[in-house]
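Note that one protein chain is taken out, while the other chains of the complex remain in position.
And now, subunit A:
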Amino acid sequence: MIDVEFYDFVRGPLLEFALYFFFAGIAYRFLRVLLLGLPKDYAKPKGNPLAKAIEKIALKPTQGWRFFMEVFAHRGIQYIGGFLFHVGFLGLTFFVPQHAFLWKEIIGFEPPYMPQLVADILAYSALFSLFALTVHRVFNPVLKLLTGKDEYFANILIGIVIFTGLFATRWSGGGLYVWMLNLHMLSAVILIIYIPFSRLSHFVYYFLSVFFYGWNVGKRGVSF
């Protein structure tokens, strides 16, 4: 098989299919969650649900710091690893120049892009923190019970996407570069298809779930 022919296939029809699949899948899941049909709650609200829901959407990330020391003491690896991973992975997804050009095509707006050196730092930190988080999952008795095939598969897939991206841009030359790029794009395409039907789609439900949580807090008149 000729490497550039494979590249054309992955970057052409396969990527297009994956993007269709992603948007359709996310919309499908979103609608399914929205229309779950929870039983109607007839109790009179004790507080203001809507105000609390909006407050939670706007301020929840900052309110988490109130419990920081308490939680950090027990879940330091998750805090630091999770932070580094998310900053690295999201940074790479949006702000690597090649990705920014792709985003411009998809959303019509070009995110600012960064030099290779910053991308490298993000990639290393995301990769190492992903590794630490995965190992932590394997050895932490509670997390181990909460972890299924979904998490391991997702972690490995994301690891491959980052690693092949790093490998392609940093270490491989000549013919190997195109194959590395192929692997990078193929694993990214698989990830894009996989996201809507895995827990990776949590980023889509974040606002929905925070709104739901705020609504209930407001309804019960709880102070936090």
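Everything below uses one rule, namely that a residue touches a chain if its C-beta (ideal position, glycine included) is under 8 Å from a C-beta of that chain, and two chains touch if they have at least 3 such contacts; residues count from 1.
Convention: contacts and distances are computed from a predicted model.
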Omitted chain, identified by the protein name its UniProt record gives, among "Monovalent cation/H+ antiporter subunit D family protein", "Hydrogenase small subunit", "Various polyols ABC transporter, permease component 1" or "Acetolactate synthase": "Hydrogenase small subunit"
Of A:28, A:67 or A:203, the residue in touch with the unshown chain: A:28
Residue among A:54, A:71, A:178 or A:210 touching the omitted chain: A:178
Of A:114, A:132 or A:190, the residue in touch with the unshown chain: A:114
Hidden-chain contact residue, picked from the options A:72, A:101, A:152 or A:206: A:101
Interface with the undisplayed chain - residues on subunit A: 2, 4-5, 7-8, 11-13, 15-16, 19-32, 35-37, 97-99, 101-102, 105-108, 113-117, 173-175, 177-178, 181
